[in-house]
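Just one protein chain is left out here, and the rest sit where they should.
As written, the chain order gives the labels A, B and C, with residue 1 at the start of each chain.
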């Protein structure tokens, strides 16, 4: 037995052959705390080695350790209490509930349970204490130590938006928000959008997106009446959602009768979160301000902070709402698998996953302690 | 001498080798009123046959009649009183003034003179009577009949925006407008944007664009204090600007306590303009409402009305300003060469170009009459 | 009843909601000989109006006459003897046979029957007399007049290749051919290739393509032993297959000890076919030679001859086989629906479809006569 691996927390990835599932596998390959114990897939995939079941579309090579794993069905009894869900919208809801009933801690990237009142919807740098919501969940299990739970990662666009809004919200207050998104193809998964629909084209519609963004943003910021308009477009970009944001702040920073752009830039750049300090997937700075006049761009900026930071630029006055800027988020890293991974790290560090995860929690405490 | 051509109005195209210049040449090849008498170009191009001077990038073949024309320098003395300007921003201003001084009627697609107080900035279906502004121009010339003038075509995005706003403005009144554009590569001309900057990428900045759109829109609609925010993005699309628009109307159409989407759709679709009736380049309906759930899309909708109509879709409530919708305009047809051509047709039909254009004016009157 | 339509030949389109099916509908909308009498689709589509069953992806608007037609199942009993098949590979074979058994004349774009010994595989300008093969088909039916038949259109790349090879084959003889294709996304239909697989990427594999091209080329040219190597790539282009071709000719045209490029260019450009003279869909010249130094390009040249001509360029010496050049074919027009339409026109003009098509045949004769 590999002594190194024995000190890591075993995890499973649900729906491992899809686009987000592949990202999970790729990120977990070298994770300091977690190691893959199981990969699940559809009936068609189950029983086959992962390397054969998956049509690998990542730029990194398929990790050898994952390649040989036999894909198993998505069902209770997985050899890991902590499971990451990359399941598709249609099936995620009941499957995740069943796994939580069976005692699994499900960190989900799917949308099914995000708006459930007792399910935390968390961006670790923004609302880390929302994880406590799982205490009100009523899945089966004798005591807290063996009880299952569901924690959710927001929609990819919501994550970028909320991370960009949070520093402004904390410092200046938020009245109204208008956002137009230019979303990458990877957000639709595989097969996702046909190339015929996206070559030399833009599709100004993404099913459900314009409803999810305001609903999730309100829940995360704890502002149930925040006015927020979202317009979503699909553009021919591989990875990286661009967000054109206008906001009305409660108190507008001004200098010499004009918008104090520099102060806004500093507000973004100096934003930090104690909650994620020392977590392996946390970027040094959650929000990076680009100095480029043309602003943040998918191909050039999506990998800032190893794909976990949001890049902001083109901060300027808005004649209608007051402030405008552009934000960019890597939709399959920070906006999906990477975000869920950071959420799991947060949960482990918080020790809220119960005693039978004590070994990893102790590990986490040690790591966090050494960095903190 | 070709008797057919003798009945057409001779025109010149300034800057004929560039992207917009090529569109003018392409559109004029089969124009029922106009025929190309001269094509001008830079020093490098002058003296060479057009077919050699140009790097033809249009999907239609280079019209044979234009192919053999010798490119001449852009200077007074062209064998056509009516000239179309596709000159670049840097040089258009003084060259167009010089030509107007020499008695030419310049219909310009360049930005240099658009905001001059005595220069009409016209979208024929929207503010056709603004052409009368040329009477206050003070170029050399003994009398109105031989005097030069400058008329201008707005920026490509402005045209799409103004055409989409006009029906709402007329029927419901306009308070505030927020627009985010997803603009095609052709808008930057040739060479324009490097492919390295636009493959797998979006550039959320277009120099000058966010200032031009509100300034021009205010001038065209005659609303100098209209609040308008524009955010401009360049996307990897060949032709067709997509506009994500939010508006606050003075009187919001409502039905059963919700936004009356159907009434808005009818307002768009029933919009007509008497001023352009019978003009060769005018589309049957200036604004087309798509029934497609995904809304208007560049590759699928840019050619509606032979590229001269604006397509509107996804009309829905906006939680911030009240109404949202998406509009699409073909930026090098309606938004550039085609728009300027329609403007010239309007001017001819109005007979305001003076007596020495009487022959064409009579022709125009005849044609318009027969259709009217 | 519309007297005009009564003089047209009724046709049906099988698989009308797919990519090629849409092209058929678009091309037939204004066809001078044919008119759509029925559109067929899958179980899911049957019973719904075409406008609702289809996800229209063409740049032309959906023709109003087709929009209202109710989609019917693909089965014998259609109200048109002549049917165009745009069925997918999996189901085309048996369905087309069943229709032919029931007396329908099937002009198919599918691959299922192309290599059947008694099924003609025809490019009208290249091997028009191969249509006679249908006389050896043994479908049910009392006499030739009421008997069904199957005629096939080759693979999209094969069509471009064969049209480019034919003039050389006739004049100089053909020994060996090597072709590398750069194929457009539309060739894979809808949904076809995921955009994730084709943005910032090339896929050097198209299932079955490298086998079809040589087999079909040999059958069409009647050269069963021709050495032909085909390598197929999918590239991020909407329409238009680019073919990089090297050939060894039996007699190499030389001048001053070098390849006689001019003579080759003339051989291409002067190629004509008597068989298609006057047919509505036939281009004036089947092969066009571009003067552009950069050679034929999908976006700039695919629409030559209304998408029915092949464009050739960059003719030059090949150090390995002798001659190299680049050819371009519009894969969904000439290479699919347009090619099948021309084949149907040829069949009608040849009068070989039997007596009960006499009215249309007479019409065709009249039209052809008036043009010939």
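The criterion applied here is as follows: a residue touches a chain if its C-beta (ideal position, glycine included) is under 8 Å from a C-beta of that chain, and two chains touch if they have at least 3 such contacts.
Quantities reported herein were computed from a predicted structural model and do not represent experimental measurements.
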Open item on the list: Using the touch definition from the top, which of A:59, A:143 or A:274 touches the missing chain?
Closed with: A:59
Task: Candidate in contact with the missing chain, chosen from C:238, C:276 or C:342 - done: C:238
TODO: With the full complex in mind, choose from C:30, C:200 or C:262 the residue touching the hidden chain.
DONE: C:200
Open item on the list: Using the document's definition of touch, tell me which of C:19, C:112, C:158 or C:178 contacts the absent chain.
Closed with: C:178
TODO: Against the chain that's been left off, what residues of subunit B make contact? List them.
DONE: 19, 57, 185-186, 190-200, 236-238
TODO: Determine and list the subunit A residues touching the chain excluded from the picture.
DONE: 56-61, 199-200, 238, 292, 299-300, 302-304
Open item on the list: If the hidden chain were put back, which residues of subunit C would touch it?
Closed with: 176-178, 180, 182, 199-205, 214, 227-229, 231, 233, 235-238, 242, 244, 246, 293-300, 313-314, 318-321, 324, 326
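In the analysis below, only the chains that are shown with their structure count from here on.
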TODO: Determine the centre-to-centre distance between subunit A and subunit C, using the mean Cα coordinates as centres, and give it in whole Å.
DONE: 48
TODO: Send over the residues of subunit B in touch with two or more other chains.
DONE: 199-200, 238, 299-300
